[in-house]
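I am attaching a structure below and will ask some questions about it afterwards.
For subunit A:
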Amino acid sequence: MKENILIIGGGAAGMEAATQLQKLGLNPIIVEKSEKLGGHIAQWDRLFPAFHPAKDVVDQMLDNVKGVDVRLNTQVTDIQRDNNGFKANLNNGEIIDAKAVVLATGFDLFKAERKQEYGYGIYNNVITSLELEKFFRTGKDERINNPKKIGFVHCVGARDVKVGNTYCSKVCCTTALKQACEMKEVFPDAEVYTFYMDLRMFGPGYEDLYLKTQKDYDVKCIRGRVCEVSEDMDGRLVIKAEDTLFGKPLRMTLDLLVLMCSMEKNKSIEAIQQKLGIANNSDGFMQNKDMYLGMNDSKQDGVFVAGTCTAPKSLPDTIGEARSVAVEVFNYINNK
Partner candidate 1 sequence: MNQYIFHPFVLPFVLGMAFVLTYCLVGLVRIIAQLPKDDRKKLWRSLVTPKTAWANIRDLFGDCLFHVKIWKRNPILGYMHSAIAFGWFMIIVIGHVMLFTLKPLQGVEVEGFARTFTNFYYPIFYKHFATETPVFAFLMDFFLLVIISGILIAVVKKIYSKIVGVKRVTKFGFADNLVRFALWTIFPFRLIAEKSNIMAFWWLYSIDLMIFMCMLPFTRYMHIPTEALFILLQHAGLKAREPRKGYNLAQLYSCPSCGLCIDACPMSVNDKNSGNTSAYFMKMMRNGDSEDAKRIAETCLMCGKCVMICPVSIESCDIKWSQRAATPYYINSDHSYLDDCGCGDASNASNCKTPSVVYFAGCMTQLTPKIMRSMKQIMDAAGDDYEFLDKDGGICCGRPMLLSGKVAEAQAMIAKNTELIKKSGAKKLVLSCPICYKVFKDEYQLESIEIQHHTQYINELIKNGKLKVNKGDVNYVYHDPCELGRAFGVYDEPREVIENVGNLRKAKSEKELSICCGGSLGSFNLTQQERDEITQNSVNDLMFNNPDEIVTACPLCLKTFAKKSPVQVKDIAEIVCEKI
Partner candidate 2 sequence: MDFGFCLSPSSHVKIDSVDLTTFNHLKETNPDVNTCIACGSCTATCTAGNFTEMSFRRILLMLQRGKEAEAKKLIQHCMFCGKCTLVCPRGINIRKILLDITR
């Protein structure tokens, strides 16, 4: 009989891990709390750096997990170790026995309203990066009315002790530039500004995207964090920042402000995480065994981690980890 592997989370990491585990002859079971697979990436329109449709990737992944045992709208309510491995209770009353557990629980998007000074939820024309992706997908958002001036704020909820997140969320810089270009495509007459602290173009083709953003799309990148947003008489946004490269404070009026919300640890999994004895790292994400050779191992035997549950990651990083976790699990089962 094939060994059961419990995968918690049906996003990119969970689906890819399941795909590979199935190929390796094991029986992965995905438990996904929402009504469909795909996770955050399914809410995305196009992917950086080459504007590749996210749907293509998600559809391919969905195709790959056909035949995998998937429980949607389901959550693990309790999990215990027994002689055979793990016994997990699901909220639908089902009990799953599994030899190993893969935590692919992903991330929560930082709640933009927590950065009160940006006025998300208070000013009409402040939206989040996720909402902008939805606009790209559906073409609908009543707050986006042919804006003439658009601003992007990087590091919302990242690199900021004031919200308790000191880490870099890794993907927001590239996402901001990608979205800035896309806005220029939708609104060619608009002036687009991005406000960054550092531009971290860490991956292949990302620096080219940056160059393209500047040269072809005429997006203006200003080094400085937006510190204050207000509304003027006409309901337009007045922002203040420092142009740190110029060494002067700067203010301008915008029609739309997009907040690049960072990744935070998925809090809904905390109870199960505690039951499994997985600690958090200093950034509040799940701690893996070590960051070099044990990145997929937790400190607990038989419990593995993959994807953004341990740190902010890009999609290729996540898929890479999901594949490597499959090998780790396979070796673990075979050596038992």
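Just a few scattered comments:
As a convention for this text, a contact is a pair of C-beta atoms (placed from the backbone, for glycine too) under 8 Å apart; a residue touches a chain by one contact, two chains touch by 3 or more; residues count from 1.
In picking the candidates, the idea was that all candidates are chains of the complex that A comes from, given by their letters.
Just so you know, these numbers come straight off a predicted model, no measurement behind them.
This complex pairs subunit A in touch with one listed candidate out of 1 or 2: 2. Residues 199, 210-211, 214-215, 218, 220, 223, 240, 243, 245-246, 248-253 of subunit A are the ones that touch candidate 2 when the two sit in their complex.
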